[in-house]
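Take this structure first; my questions come after.
With one protein chain removed, the remaining protein chains of the complex are shown where they sit.
What follows is chain A.
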Amino acid sequence: MTTMPANRRRWRNTAVGLGFLLPNFAGFVILTLVPVVLLFYYAFTEWNMFGGATFNGLDNFRRMAGDSSFWTALRNTLYYSAFHIPLTLAVSLGLALLLNRKLRGVGFFRTVAFFPYITSIVAIAQIWNMLFSPGFGPVNEVLRWIGVDSPPGWTTSADWSMPAVIVVGTWREMGYYMLLFLAALQTIPAQLHEAARVDGANAWQRFRAVTLPGLRPTTFFITVLLTIGSFKVFDLILVMTDGGPGQSTLVLSQYIYKKGFQENEFGYASAVSIVLFAICFLVTVIQFVVNKRRSE
């Protein structure tokens, strides 16, 4: 073995490396990369999935500009993101801080907070819908009990359906991000906190000057994940409100699904997907630029 020429050995190592990569990479290429690349072609065509697609230039994008449902879906997506991102960030960080102490049963509480994330989305939607039921749901029972005369209709009201979905979305995802924050909190050296304490900093000052800066890389990572996740929100809304009542919770990915799989307009649906992709891409780039500037 020791006599094997260097270049042959290098080739062998590369082959082994590729061998390990291949199963995952092949799946990625076939199931993700190729469809995504094709999407950029179909966005400029009219295609109902049977037979060939007809190239129609920018027609799909022109149509989108005048499509009131598309704008409604975009507005709702921004509405969801604008509240869901900061709320989830705050709640998961709060939970992480709370569960980062030496506390009796801390493992149990961490598990409890993480549990919604691994629970079936259909079950979550079903149960929360019942909790939010306007007539005899527990949420409104409690609200009435504490003196709210006409509690909101939640998922059955066009004004309250989005807040209801945001609450459930936050509740579902907070445990996952809490875990990431918890891991990051462990990496902040205890000496820094001690030094700050010796300097007479109170809890709030220590949080501002030590914990938050220490969490910066993680906070950035979580914000990027949350942003993309919020723009792409789909399953929760589909099973909880199906975009209703009316179009009050219609979001972009659901609109894409409707146009594509229910109305067989795959060309137009692809065009809307590209817009969603562009939005996610743009926002992420901005976040990276801002983050880079701040860390310099």
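In this text, a residue touches a chain if its C-beta (ideal position, glycine included) is under 8 Å from a C-beta of that chain, and two chains touch if they have at least 3 such contacts; residues count from 1.
Methods note: contacts and distances are computed from a predicted model.
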Chain left out of the displayed complex - its UniProt protein name, from "Quinol:cytochrome c oxidoreductase pentaheme cytochrome subunit", "Extracellular solute-binding protein", "Spore maturation protein A" or "Heme lyase CcmF/NrfE family subunit": "Extracellular solute-binding protein"
Given A:S81, A:N100 or A:T155, the one touching the chain that is not displayed: A:T155
Residue touching the undisplayed chain, where the options are A:G57, A:G135 or A:G200: A:G135
Residue, one of A:P5, A:G66 or A:G147, that touches the chain absent here: A:G66
Contacts of chain A with the absent chain, listed as residue ranges: 48-51, 63, 66-69, 126, 129-130, 132-137, 153-159, 242-248, 258, 261-264
